[in-house]
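Just one protein chain is left out here, and the rest sit where they should.
Per-chain residue numbering starts at 1, and chain names A and B are given in the order in which the chains are listed.
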Amino acid sequence: MNVSTTRRGFLAGGAGLMIALSLPMGRARAQGAAATAPFAPNAFIRIGTDDLVTVMIKHIEMGQGPYTGLSTLVAEELDADWSQMRAEGAPADAKLYANLAFGAQGTGGSTAMANSYMQMRKAGAAARAMLVAAAAAEWGVPAEEITVKAGVVAHEASGKTSGFGALTEAAAKQAVPEDPPLKTAKDFVLIGKDLPRLDTKSKTDGTAIFTMDVYRDGMLTVLVAHPPKFGAKVKSVDDKAALAVKGVEMVRPISSGVAVYATNTYAAMKGREALVVEWDDAGAETRGTDEIYASLAQMVAEGGKTVEEQGDIAAVTNPAQVIEAEFRFPYLAHAPLEPLDAVIETKGGKAEMWYGCQFPTFDHMAVATTLGIPIEDVSINVLMAGGSFGRRAQGSSHLAIEAAEIAKAAGRDGAFKLVWTREDDLKGGYYRPITVHKLRAGISDDGKILSWENVVANQSILTGTPMAAMLKGAPDSTSFEGSSGLPYQFGARRIGWGQMESPVSVLWWRSVGHTHTAYAVEAFLDEVLEAMGKDSIAGRLELLPPEATRERGVIEKVAEISGWTGRTRDGKGYGMAYTKSFDTYVAEVVEVEDRGGKPHVTKVWCAVDCGVAVNPDVIRAQMEGGIGYALSAVLHSKITMAPGGEVEQSNFHDYPMLRISEMPEVEVAIIQSDADPTGVGEPGVPPLGPALANAWRALSGQKQHQLPFLAGVIS
Amino acid sequence: MTKFQVNGRDYDLDIDPDTPLLWVLRDELRLTGTKFGCGVAQCGACTVMLDGVPRRSCVTPISAVEGSEVTTIEGMEGPEITAVQAAWNEIDVPQCGWCQSGQIMSATALLQQVPSPTDDDINNAMAGNICRCATYVRIRQAIHAAAKTLEG
C-alpha cells in the first residue's frame, strides 16, 4: 500500500477542540513493525492483517499505566477484544501527540488519562466506523446493520463475520469520519474493568526494552563527571590516567562537566574514576543544609508575599488560643530505579534518540538547538522508563542537552549512550525543594478556626526553565499549591510565600507542592482539631462547605472502610488526612504501631475519587505505589549538603528506600463516579505523610514537624 | 580469559577480570533483562543465579565466575520460575518494571528453598530487592499465589 494513502485528516478531541492532523509514517519507522501496518486510520492506531491493534501511546509508560489505560479507551470505542490490543510509545511529534492539557507533548501533573479520555475514544470510534464501512461495502449490506463485538465485525442477517485484519485494506480506503459517535457510559464493556496490563509480560521475562537496553553498532558508553558542588564549573582536567584505561576512547569537556567515552560501561566508570578534575567554585552553592534551613526559617518568620487571602487575619485580634508550628522538609531525590540515561546517534547531520523521554517537545527543541540542526532532523523514540516520579520531566531538558552535547563534542558521527550512576542521580540535584512552613491558627472557645495563616518558603521549580514564561510574572504556585486552595472554611486566611534563590537545581517530585503542603496543612489541622477536642474525621467534615461533596465522599468512605473510631484503638495509633491534588480527591487512614520507639505502619486505607475509573486495578496499584513511595520518603529520605555545599548521600545505603518488610497492607476504595477521569499517578502520595504524623502523634504524643521520621534531627 | 557458562552456553571471554558480571552480561552478551540500579548490592535489580543460588552481579567480578554457571532471567526454567512468572502476570505486579527481573529471581530462589513461605520468610528473602514503585503488596501476594500453585 502506498504510504501516502494513509495520510488522513484526524480529529483530535478534547474540550471540543478540532485539529486536522496528518500522519507522516516515516516518523514512526523506528517504532517497530506496527508502523508498517496496513490500516492506520490516525496517529494513534495501527491494525495489522493479524488482527492485532497497536495503540501509539503519547504518554510515557513509566509504571503508571498509560499503555494499558489509553489502549482501553481505544479498545472500548473500537469494540476490540482486549487480547488483540498492543501498545507502543509514540515518538516525539508535537503536532500529533501533544498533551491537550499542555499544548505540547509531555507527561506530568497526572494528566495522561484526563487529556486523552475523549481523544483516544474518538480515535477508536473513527477506526471502528471505517472498519464497519469497509465491511458494509464488501458485503453489500447497510452499515447500520453491522455490529462489532470483541474484535468481530458481523452482519447478523447474512451471517457474515470478519476479524479486523481481513478488513484492514478496505478500511484504509474509507473516509475518516469527522465526528464518530461515542458510547454512553452504560454501554462500556472494557472501561471500568480490571483489564490486565499490556506491559506486564515483558516486564516479567526480561524482554522489556528500556533505554539502557538499547545497543547500537559501534556505540560508546559515556559517563560524565559532574561538579561536586551545585553551580561549580570545570577549571582544569587531567585526563591522562583516564585515557590510559583500556576501552576509554576519549574525554571531552561539556557544559555540565567532563564526559568520558568508552567501549563499555565498566571502562567508562573506571575512566571517570581516573579523571583528575579541578573545579571552580565561584558561583557555587556553598551553604550546608543547616544554613539553608536557617535562611528559610527567617523567610517564613518574615511572612512572605501574600499569594492567597480571604478576610483579614489581622482583624482576628482576640482568639481564645493561638496555635503555631514550623515544619521542615528536606531536599528529596526521586531515585527512579533506572538511573537517567539516553542513547543518541548522529549520522550525516541528523540525530536519532532513544530514551525514556517525558517531555518530548521541550527535549526535541533543545536537542535541535544544541546540535544546530532543524528540528525535523531530530527524531526521538520514546521508550518505557524504569520509573520517573517527576525526574524525567525536565523543563530544562538537561539530560537531552547533555546527550546532545556528548554527541557534538565527539566531533564525529556515532552512537553514544549516556548513563548516570546512582551516585550521579542522588548527588545530581533536581530535588524536591527543601521547604519550611510556618502555620498559625487562632481558635475560639466554641470550636471555630477564626484565622489560618500558612507561610511557605522554598525555591521555585519553574523559575529558570523555559516554563517560567507560563508564570507571566505570577508567583510559582507549584511552590505552595495545597497550602493555597484548601476547601476548609476558616474565618480568615492568608497564604504567604517566600522565594529562595540557589544554584541547587529543583524539580517536581511525585505530587510536587503537595509533597510538603499536604503534610504541613493536614498535620497542623489535626493538631488544631485535637486542641479543640475534635475528632479527625468529624472535625474536617464540619469545616467543609455543603458543596464539597467529593471531598466529603472520600473522607466518609475512608472512615467507613477503616472502621474509624478515633485516634487510638487497641494500642495502635490511627491518623487521617485528606488531599485533593491534580483534580483527584484522596483520603487515607494510617494504622501505626510503636516498634522500639519507632513508627511501623501496619495498614493504610485509601478512598479515591478520580472520576470514571477506567481501570480500577491500575488505580489501586497507583494508590498502593503512591502510599509506599510517600512512606519511603517520610520515614527515611533526606538529601543534605555539608557545610561547603557537597551532597552527603551517595547511594541506597545512606538514602535508604522502603523495603518490603516496611510495606503496610493497603485497602483501596474507589468512589463510583461519572465525572471525567482525572489522574492517579500522584494523588495517592500526599495524604500518607500527614496521616502517619497524625497516627504517630496519637500513639506516642510526639509531633513530627521535621522529616524524615527516622533520621537524626537536623538542628 | 575467563571461561563460564551463561544460560547453558559456554563462553570464553578475554575481558578485564575486574569487570562486574552485570556489565559482561549486558554489554558483551546483550542479556539486558538483568538490570543496573545501584552498583553496590543495595537494590537487587542485578540478581542472577550463580551455580543455582542468587547473586548480585554488580559486585561479582567476572574473574570470580570462572568455571561457574550463570543463569539470567532469560534462561530460567523450572516449576518455580514458571509459577512465579504466572503469578506476577495474574496479579499484575510490575509498574515501571525495572526491578522485577531481580524480584523474580529472588522470589524463585525463595520458593526453591521454602515451598510455602510465611510473610516473614518473604520479608527476609526479598529484603535486598528494592521496588521504587513500591509494588511490595503485590509481590507478597504473588509469592503466596505461586507457592499455592506449586503445592498443586
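Here, a contact is a pair of C-beta atoms (placed from the backbone, for glycine too) under 8 Å apart; a residue touches a chain by one contact, two chains touch by 3 or more.
Note that in this section contacts and distances are computed from a predicted model.
When the unshown chain is looked up in UniProt, the name that turns up among "D-alanine--poly(Phosphoribitol) ligase", "MnhB domain-containing protein", "Isoquinoline 1-oxidoreductase subunit" or "Iron ABC transporter permease" is "Isoquinoline 1-oxidoreductase subunit".
Interface note for the absent chain: among A:74, A:120, A:190 or A:275, the touching residue is A:275. Among the residues A:295, A:502 or A:650, only A:650 touches the chain that is left out of the figure. For the chain left out of this panel, the touching residue among B:42, B:72 or B:101 is B:42.
The omitted chain makes contact with chain A at the following residues, 225, 228, 258, 266, 269-270, 272-279, 421-423, 650-653, 656, 659, 661.
Where chain B meets the missing chain, the touching residues are 18, 20, 23, 38-42, 44, 47, 53-56, 58-61, 64, 106-107, 109-110, 113-114, 117, 121, 124-128, 130.
In this section, only the chains that are shown with their structure count from here on.
Contacts from chain B toward chain A in the complex involve residues 16, 18-20, 23, 26-28, 30-40, 42-43, 45, 72-74, 85, 88-89, 92-101, 104, 122-123, 126-127, 129-140. In the complex of the two chains, the chain A residues touching chain B come out as 62-65, 196-197, 199-210, 212-213, 215, 221, 246-247, 264-267, 335-339, 384-389, 421-423, 617, 621, 624-629, 631-632, 651-653, 657-661, 663, 665-666.
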